[in-house]
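For this view, one protein chain was removed and the others were kept in their places.
And then chain A:
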């Protein structure tokens, strides 16, 4: 029997995502996929499964979920308050969700995109080689309350594992390489760009993230006459009003605004996860530096499984402590059990 995950109550922006849909660029369809691929890898490492399995991406807030059989879950990405039948569970960790239990995931307290991973992966039909929704292309829809999602058989067993949380949720410095039209911006304009502190604009989505700043806009020479040209994720286009716009996975395949540079892939989750208002600055690195940074990042991703540790529960947070068999096998005629404080 197929296990089913039911969405009892859906937050406003839940979609199924995976690592995206390659192979259709020439036909006008970008690869897209999860906004924070690091989170996808973390979830896969926590559950000991492939990063290609589909997950639920939750923008800003989650929802309430229940399953009809034991399933393993992991939460990664943005910190979102989460409970199972009212008991708090921690993020960046894996947990068991018993049949009928209610998993409730609330609003993000740090970061923007949270991820719910299921042991075995979400097993909806794939379209054009992927399960990921690509809403701007008309592929898939936002998940709704009442949706029932098939879950593929889970080969893993372990739960109660955690990964350390990194700093990609707090904005900061985002590294950029020169791109096709970088030389259309004068050296002064590029210097001003890297010395400006930006704040992520509330207008941001899976297609692009607008950056706000005080002062004049940025301008390319002949910016309005540039022919529409290929877009890659991370391209920073300067729109008509001079504001930088970092193009994300679900952007169009081509665009006519000049690109001042391209965010390196490992720093894209930092752009995606920065909540509205978070401070961001850009720093140019050479192609060689970028290759080195990216090589190291890929090594780190490969080594994620080695970073996993068992969750240690703080007894003070266990509200059903009395239901645990804590002293089995520990009997002493002389020790005073009340002297021990653990």
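Going forward, a residue touches a chain if its C-beta (ideal position, glycine included) is under 8 Å from a C-beta of that chain, and two chains touch if they have at least 3 such contacts; residues count from 1.
We take it that contacts and distances are computed from a predicted model.
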**Message:** When one chain of this assembly is omitted, its UniProt record names it as which of these: "Ion-translocating oxidoreductase complex subunit E", "Phosphoribosylformylglycinamidine synthase subunit PurL", "Sensor histidine kinase inhibitor, KipI family" or "ABC transporter permease"?
**Reply:** "Sensor histidine kinase inhibitor, KipI family"
**Message:** Can you tell me which of A:109, A:145 or A:295 touches the chain that was removed from the display?
**Reply:** A:295
**Residue of A:68, A:201, A:229 or A:300 touching the missing chain in the full complex** = A:229
**Selected residue (touches chain absent from view) among A:25, A:101, A:199 or A:243** = A:25
**Fill in**
Answer key for A:15, A:66, A:112 or A:262 versus the chain not shown reads A:262
**Message:** Take the complete complex as the reference. Which residues in chain A touch the chain that isn't displayed?
**Reply:** 22-29, 127-128, 136-139, 177, 179-180, 227-230, 232-235, 252-254, 262-265, 287, 290-291, 294-295, 298
